[in-house]
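This report concerns only the one structure given below.
The complex appears here minus one protein chain, its other protein chains still in place.
For chain A:
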Amino acid sequence: MRRLAVILLALGLAGPARADVDAALDRHILPAFAGFAGAAERLADAAVADCRPRAVAPAYQAAFDAWMAVADLHIGPSETGGLSIAFWPDARGFTGRVLSQLIADEDPVAFDPLGYAEMSIAARGVLALEMMVFDPAYSHYDKGSYACALVRAIALDLSRQAVALEVAWRDGFAATLRSAGGAGNATYLTGDEALRALYTQLLSGLEFTADQRLGRPMGSFEQPRPARAEAWRSGRSLRNVLLSVDAAQALAHTLSGGALPQTDAAAARVHAMAGRVGDPGLQGVSEPQGRLHVELLQQAVRAMRAAIEAEIGVPLGIAPGFNSQDGD
């Protein structure tokens, strides 16, 4: 059996690049990383031109929008690379602590954009920038201040990260996915595994949106936790939920190639439910009515996950991880 696999491999019969993996890379993933790199560069340009919150905010919003198209990919260069771009959830409040320390010390790293790459990931990326620009505890700074230099350093570092990530996907990891099952590929041993990996990202991304992006601020009925919402300071928690769902829908279509009526209907329902959630930062979870709307939205996201499982996972015969689901 094993010998047969070796022979097939030698003949080039096992592990041909899957058309669906190619489509996902060429039509969704790689263009999205290029788009994010462009948006992050414009954000850095904006911060260099004028570091003050009002000047930086629009480019920040655009860059975060672009990031959401690939934010839920956690494979290859994004496995750890994504965390220093969007460090969230921040269960222990690292970001505030590190930024406060930097400001208190007037740490010279803010004047060394290259050196900033060595900083804790909690002090890097869009959420560190968000805290500086949108949190009143940090955002009252002026041109020429230490905070101004820090904002520029974070934006420049973010832009460099975005380029590095795009290059790592385009010139490195894309080939690993496309050559699944090829000789020497220790990440994807059979042709199916690359497709499986991307499909798994779809499911775990929607899970993350339901459990974390929506679940964290919901907290418990007795104790809602609005300040645990993602990017609530810049009022984009709800927008991130929708963009993550849109990205999952787009990726699902490139992977499947066929019609996905259940997935599309589920995505439309997510948008409909989101329309009833009033506050863009999900701060309404503190009120019973507001919490209910977020809970309905959460259910709609979970329904979309189920639809993708039914329309893509079941036909492909992909089951959840044997060991990752076991736990012992």
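The working rule: contacts are C-beta pairs under 8 Å (C-beta built on N, C-alpha and C of every residue); 3 or more make two chains touch, one makes a residue touch a chain; residues count from 1.
Throughout what follows, contacts and distances are computed from a predicted model.
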| item | value |
| --- | --- |
| Per UniProt record, name of the chain withheld from view ["Oxidoreductase probably involved in sulfite reduction", "Twin-arginine translocation pathway signal", "Peptidase inhibitor family I36" or "ABC transporter permease"] | "Twin-arginine translocation pathway signal" |
| Residue among A:84, A:209, A:256 or A:298 that touches the chain left out of view | A:84 |
| Residue, one of A:130, A:193, A:279 or A:311, that touches the chain absent here | A:193 |
| Chain A, residues in touch with the chain not shown (by the definition above) | 1-2, 5, 74-76, 79-81, 83-84, 89-92, 94, 120-122, 184-187, 189-190, 193, 196-197, 200, 321-324, 326-328 |
